[in-house]
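Below you'll find the structure, written out as structure tokens, and then a few comments.
Every protein chain of the complex appears in place save one, which is left out.
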Amino acid sequence: MTPQDGHTIAAAAPSPTSRARLKLIDCDVHHALRSSKDLLPYMASRWHSHLEDFGRRRPVPFTAASPYPKTAPALSRTDSWPPNGGPPGSDLVFLQEQLLDPYNIEYGMLHLLMSGMDERNQDLGNATCSAINDWQHEHWTQKDRRLKAAIVVPGEDPPATVREIERWAGNPDFAQVSLVTHAIEPLGRRRYWPIYEAAAALGLPIGLHSSGNNGHAVTSAGWCSYYVEEQHNVALSQQNLAISLVCEGVFERFPALKAVIVEAGFVWVPSVAWRLDQHWARMRGEVPHLTMKPSEYFRRNIWYTSQPADEPEKPEYLRQSLDWLGWDRLLFATDYPHWDMDSPEQAFKFRMTEAEQRQVFAENARAVYGLA
Amino acid sequence: MNTALPGGIDCDVHPALPGMSALMPYLDPYWQEQVTVRGIDGLDLASFPPQMEANGRRDWRESGAKPGTSLERLQRDALDGFGSRLAICNPLYGVLAIYNEHFAAALARAINDWITAEWLDREPRLRASITVAAQNAELAVDEIERRAGDARYVQVLLLAQDEAPLGNRRYWPIYAAAERHGLSIGVHAGSTFRHATTSNGWPSYHLEDYAAHAQAFQSNLLSLVHEGAFHKFPALKFVLIESGFTWLPAFMWRANKTWRGVRAEVPWVDRPPGDLIRDHVRFTLQPTDSPPTGADMERLLEQIGRDDMLLFSTDYPHWQFDGQNVWPAGFSDALKRRVLLDNPRNAYPRLKEALQ
Partner (left out) sequence: MARHIVASAGEIPPGGRKLVTVRGREIGIFNQGGAYFALLNRCPHQGAELCKGTLIGLATSRGPGHFELTRRGEMLKCPWHGWEYDIRTGQSWCDPNDTKVRAYPVTVISGEALVQGPFIAETFPVAVEQDYVVIDV
């Protein structure tokens, strides 16, 4: 007797059945290359032999592994390996069957966990980013119109980045610009501003998914020992990233720029904003370019994807977090197919009104990304 | 000043060295000559530049002098000013950031001798942290042993951003010595600059560096929990100083959630990280990083879930509040009393002796 996928009965926690009928916008979906060779058709032939010989080079010690081994192969749910082969997220049909169709997903915002931005060979990095975007367009966004890609760019080379953004400008398949977050400098620094200028002029948000390697220790207190620490520390890095964008004055210079912090959750936002406001009040002479309190930039220019949705002892505490940070700031995301992904039906263990659900699960994202 | 509240224990004041010249009497001849001949000075921490108004409240400064250098001002502004019955001195000077371990250890010893002679011996309400060169755990333990007999030393002082996160085993001999002697471990905001002030690299502004102390403290809590420091040293209390605390609930939620999924990597962590932190870690009051309203703070305190975790502090002479407004909105009188006295007594076992 073969097991059938059973209908998921509503969990004991409050789970309004209206959620099942609501169309969702999933702001963090991870597609994947089936093989590194998938990019070769989009790369000049010199790179074919170069990659065979020299491969990719990043500021990491191993050719094909992390010094912090992850808790699951490919960081993914063990049931997300496609039956036809390839790593999790690499098979569009399986992604449709496991994610897009059953959860009634109207749009899925794609984030590829690979970039040329932290490639140490700059020409290779540039070529890789262009190839990724060509591949995403041909094999993903054109094949399933629900999927929207991010323009992957070689952010350490701002002129090349601006060219790549302009190459896709106006193409509705691309909904944002993606930068690696562990960049060589904090992303608020001026060297990256030409990127923000181009993105803002085109109305494209910048999507900031935890990624990349810059050779700095994973914490400002040095290198931790365990993956259980590293997994949390990357979320702390995202907090510093938000602080950088605000304090460097990116949103002052580009008031229309929208930034989406992806995969860091959201419960940290209020305390970071309160802390920044308090210390800005006594150090504001250092940053005269800021014309508003830091918390106001958090509320005006930054959005946060929901995953991982935290699980306090009292689920209602999440409501308090959202009241403080703003219900319009939250963008629902599954983070499919990662092991720590959130189920749309069960991630939030507190009751939301229908209006709140529509905001969090769809309308905030529709507004940020300008989706129909 | 609210006269209805008892005088408390100020768990963070900063006596400041005017310069290396003040340490000369406490250095041996070899180091005196090294310092003189090589012109060594200027070891104020970049994390706390003394001239910055944030590090010396205007009405707490003597004109022309580095804030915190005057005992008489500290007595008047901090001790008398807040009716505190005791204050714990946390000297911030460059010991931990020096690469020459021997020099660092010599400086640490000199600083402790200077604190003893010119602060503790002159003002009976003062207590202190032991300055150590944690760069070399053996030398640090020597210094702890040297001071342990003086009951006025209640804590060993470290900085939050060092070479390795503070749960790392390289620090364990220091924790063992501290636990043996009933000393707590004080982790103060600040960096030895062994690493960039964020994992994303070097921000442009001091404001960002200062804000980033909060993330550094969180990285250290992850390390202390998951390296098993709380299991290895069950009697030891860690006090996070000038760290802020309003980030704590969100931090504990995430730490608990991650642990549940990855537990087998660190099987000695047999309780949720939040529970371990509640039992072993304390936080000084300043800066409060307060939410907008008192009601918000009450909710935040409820989320922290324990009323024994906060320790009264002024952070004198750093400018964290104006006038006497040391208390944020949302703290009941009952909580203030705990924060003023009971919590510091419990966080610092060696204080109990002194207060009896």
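To keep things simple, chains are lettered A and B as they appear, and every chain counts its residues starting from 1.
What we mean here is this: a contact is a pair of C-beta atoms (placed from the backbone, for glycine too) under 8 Å apart; a residue touches a chain by one contact, two chains touch by 3 or more.
No experiment lies behind these values; they were computed from the predicted model shown.
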Given B:C11, B:A54, B:L248 or B:V262, the one touching the chain that is not displayed: B:V262
Residue among A:W274, A:W339 or A:Y369 that touches the chain left out of view: A:W339
Selected from A:H50, A:R77 or A:R299 as touching the chain missing from the view: A:R77
Residue among B:G81, B:G186, B:G201 or B:G228 touching the omitted chain: B:G228
Residue numbers in subunit A that touch the chain omitted from display: 1, 3-9, 11-12, 71-72, 77-79, 339-343, 345-347
Residue ranges of subunit B at the interface with the undisplayed chain: 227-229, 231-232, 259-264, 267-268, 270, 272
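In this text, only the chains that are shown with their structure count from here on.
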Mean-CA-position distance for subunit B and subunit A (Å): 36
Complex contact set, residues of subunit B against subunit A: 52-54, 160-166, 168, 191, 194-208, 210-212, 214-216, 218-220, 222-223, 226-227, 244, 246-247, 249-251, 253-259, 261-263, 265-266, 287-292, 296, 299, 303, 305, 319-320
Complex interface listing, subunit A residues touching subunit B: 71, 181-189, 214, 216-229, 231-233, 235-237, 239-241, 243-244, 247-248, 265, 267-268, 270-272, 274-276, 278-280, 282-283, 285-287, 308, 310-313, 317, 320-321, 324, 339-340
